[in-house]
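Yeah, one chain of the complex is gone here, protein chain that is, but the others are all in their spots.
Letters A, B and C mark the chains in the order given here, with residues in each chain numbered from 1 onward.
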Amino acid sequence: MATASAVAYRPPRVARRRTRQAVLVWCFLAPSLAIFLLYRIVPLLWNAVLSFTQWSPLRAMRWAGLDQYEDMLHDDVFWQALWNTLIFIASAPVAIAIALGLALLVSSDIRGRDVYRTIIFISYPLMTVAVAIIWRWLFDERVGLINYVARSLHLVDRPIQFLDSFVWALPSVIVANIWQMLGFYMIILLTGLQNIPPNLYEAAAIDGASAYRRFLRITVPLLKPSLFLCIVIGMLNSFTSFDLVYVMTGGGPGRATELLVTYIYKLGFSQTRFDYAAAVTVVFFLLLVSIAWMANRLSGGNVGAVERD
Amino acid sequence: MSDPAETPRWRRSVFNRFVLVPAGIAVAVALWNVYVSTHDHGLVAGRVVDTAGRPVAGATVALWVLNFTTYVEKTRATTDSEGRFVITDNDSHNIRLAAEKPGIGRSPRVPVRLYFRAEDIELREPLVLAASN
Amino acid sequence: MKRRTVLQAGLAGAATLTLPRASRAQAPRKLSYLTWNISDQEQLFKEEFADFRKANPGVEIEWLDKKGTELPAFFQTQLAAGTPPDVVDLQGTIWVEYAANGALLDLTPYLKKEPEVAKLFNQDYLASWQYQGKNYMLPFYIAKTLLYYNKTMFKEAGLAGPPQTFDDLLGYAQKMAKGEKTGFLTLNFDWLYWPLFKMNGIELLTPDLKKAAFNTPAAASVLERLAKATDGGAINKISWTGRWVEPNGAFAGNTVGMLHAHSSSYFFVKGQGSWINESTLGVAQAPGYWATPTNHGFGISKSTKNPDLAWAFIKHLTSTQWATRFSQSRKLLTGNIAADRAGLDYLRKDDALGAQVLQTQLEHTDRFTGNWPLPFDAQLKDAFYPEIQNAVLGRKSAKAALTDAERAVNRVVSRNS
Partner (left out) sequence: MHRYPRWPIHVALTGVSFVMLIPFYWVLKTSVTGENIFAYPPSVLPKAPHPFYYVDVWYYIPFARYFLNSVVVSALAVAANVIFNAMAGYALTRDFPAKRFVLLLFLSCMMVPFQATIIPAYLITGRLGLLDSYWGLALPQFSTIVCIFVFKASFDAVPRSLIDAARIDGLSEWRIIWRVMMPLAKGAIATNVILGFIWSWNNFLWPLIVTRSAEMQTLPLGLARFLSYQEDTTGALYAFCIMVLAPGILLFLMAQKEFIRGLTSGATKG
């Protein structure tokens, strides 16, 4: 602190400090911004431009106006993939609800709660490709554990072809996804819960509010930021789950588990329709942004963890 | 972990799980490698007997090694008067052995798994020649 | 600024300028060689490279191997960057698209200049790599679909030999289906199931390949029968849903009467099904001798700096000497006539049944189907198959499915012409 007190008496010049501040701020932001510029924004613009053209690594670029977007209207697969993606995103709230329940349980001061927390979280750090392999096999028709259990409990008489059936494929993938994400949601919500000052509860308890009312009136409102974060992550899942779908079902049977990401990937690399893929990407991007915006509105306009000022 | 007050800083910065766990693993790996480097001469020794348990001299023993999904024949050795054979140049970790002697018969292909490539081993069970197979 | 240039580079697909490593890959006397998921042959390749270097001193060979499903992603990215590998191993009909869009070098001049090269190969297979009269690939290894049948189950059902017609096929399947047992199973990736339609005289496109031609009453009735058989368990559902492991695994499970697949299935099935031997597994051509080839061939990137060297290299790889070694070590056919003869002789000693399987690959090679030289084959597949799947799994009426498929297919065709 010696140096500190030595310089302590220099009168701070507000203007200079402000510019210094601005410089500092931008210097600090620069590296991250650079990365995102290179690997997010430029590619996004690239897609945006591409979506109005006809291009492939093999063909020179040609202006195509809105053709790609028009194609999308007639493309049943696109709509199917969009629908699946929305279901996938819609499954997040379910997972979040379960996670919230777990968070409430492990936040109660019981013995060994840290162990529970760890166990429940531990599925998140796993490599998605491996998770997919594991679950693909748990769901296996002939020797999968799930069918085995179901059959020995006589829940079903014939084994279910989970990943090969149009009815079960998507739910199966979603289950695997929830299994992996549950812990992550739980931890986030847990943090939210722990940031709720306990005295609020005590006060409410004194006012004789039932546990249920306390939950509705205090917990939920104060959890909104965490919930919002969970929703955002749930949305991002609809493309971080690429590996999951890719390995478990490859989008099949038919298009039953085709998500927009897997479709974009296939369009580009197996059909060489990067131009069209770009158009789908743009639509997907706008979709996610709008969902995020709505989620933000719902969580009371403040994007919580994500923004606070 | 221990209380900062009583243990000096360097101590805490060295004796914590983030150092000790990797260190422990490193040591284990090192030891294992030492063991491997002293036991990887690629020696595969064993005996060949007939159905009656008598050693068979002059039987040919073929070594098959795994290549991804299929086994390919690598080398052959011949048994001595006690029916013993030694293969000296096995460089695989997943091998099969089959003995054969015209007139007496063949043994089935015996799968042998090693803990590392070219591990030196002595087969516990002799290869049994039988006319049938 | 940077953003701009990068965009332009990206769109023009010509970012060769500052790709140090990649551009080194293109430097003279260096060949990069991309294979399709065959890293188990590393040993053999090493020898081949060494031998090639003897003949061409100072040549450096960079060998890349990618898993099949990801190879297109890798290759296309390389194309976009203008740094594709000089020599590439491509499966099925993907090559047509690359050829049609000028990514592959036309090998016809070389073949004209050195007529003895073409003579090495099975002409039917070689011809399956022609697009608009030009030849773009040399055969690396070849296969086509055939019919495996479970002799034990055939006996139980009192069936003498393999089916000779589509009606037989469904009838036999029906006879063998009961409980866990099903009668027939086909692989469905690429166009491997197409012989089922072809043997009923159904065409996918009009001869000029400009319009869908499959929306006919005949096709509808075939679809209906397939759907009925599938629903009744005569045809195993996996036929329409499974990919590669599931169908072969099911057949290896000894509960399926017939498997319609290509030769490589044999080795997979044999590895899993302990029951398999000459007296339990039968091998035959599908009715009408129709079969869908699924081959691997060597092409040369048009952008290669050393086309002649690349040509010399693929000649080397497909030469009788090395093709023989390959055929014997990998237990497959290479399309090189002499090599395959040697390979078969070698295999007969070790695995007569396997040899029998490979033998079928060389018969009736004039009856290929499902290998149309279309630059937009992949899009066609994705437009067509899901509808067929809907029909055979009873999620749509055959007529409705065919009509939708027709619409989708025609859209693809018109988009690409």
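Here is the rule we go by: contacts are C-beta pairs under 8 Å (C-beta built on N, C-alpha and C of every residue); 3 or more make two chains touch, one makes a residue touch a chain.
Since this is a predicted model, take the numbers as computed values, not measurements.
Q: Which shown chains does the chain we cannot see touch?
A: Spelled out, the missing chain touches these shown chains: A, B, C.
Q: Among A:52, A:69, A:83 or A:121, exactly one should touch the missing chain; which is it?
A: Per the contact definition at the top, the residue touching the missing chain is A:121.
Q: Sort through C:44, C:73 or C:209 and give me the one touching the missing partner chain.
A: In the complete complex, the chain left out is touched by residue C:73.
Q: Identify the residues of subunit B touching the omitted chain, counting contacts across the whole complex.
A: Touching the chain left out of view, subunit B contributes residues 17-18, 21, 68-69, 93-94, 113-117.
Q: Name, in rising order, the residues on subunit C that touch the hidden chain in the full complex.
A: Residues touching the hidden chain, for subunit C, are 6-7, 9-10, 15, 18-22, 25, 37, 39-40, 62-70, 73-74, 76-77, 80-81, 244-245, 249, 253, 268, 271-272.
Q: Suppose we count only contacts with the excluded chain; which residues of subunit A make the list?
A: 1, 4-5, 7-8, 10, 21-22, 24-29, 31-33, 35-36, 38-44, 46-47, 57, 102, 105-106, 108-111, 114, 116-130, 133-138, 140, 142-143, 145, 148, 152, 179, 182-183, 187-188, 190-192, 194-195, 201, 222, 224-226, 229, 232-233, 235-236, 239, 242-243, 247, 260-262, 264-265, 268, 274, 277-278, 281, 284-285, 288-289, 292, 302-309
Please note the rule applied: only the chains that are shown with their structure count from here on.
Q: Provide the C-alpha centroid distance between subunit B and subunit C, rounded to the nearest whole angstrom.
A: About 39 Å, centre to centre.
Q: Starting from the mean Cα coordinates of subunit A and subunit B, work out the distance between those two points in Å.
A: 47
Q: If you average the CA atoms of subunit A and of subunit C, how many Å lie between those two points?
A: Centre-to-centre distance between subunit A and subunit C: 38 Å.
Q: On subunit C, where are the residues touching two or more other chains?
A: Residues: none.
Q: Which residue numbers or ranges of subunit A touch two or more of the other chains?
A: In subunit A, no residue touches two or more other chains.
Q: Would you pull the subunit C residues touching subunit A in the complex into a rising list?
A: Those in contact with subunit A are residues 3, 6-7, 10-13, 72-73, 76-77, 79-80, 97-98, 101-103, 237-238, 240-243, 246, 249-250, 253, 378-379, 382, 386, 389-390, 393, 395, 404, 408, 411, 415.
Q: Where on subunit A does subunit C make contact in their complex?
A: Touch residues, subunit A against subunit C: 37, 41-42, 45-46, 49-50, 53, 55-61, 71, 74, 76-77, 141-142, 161, 164-166, 250, 252-255, 265-266, 268-273.
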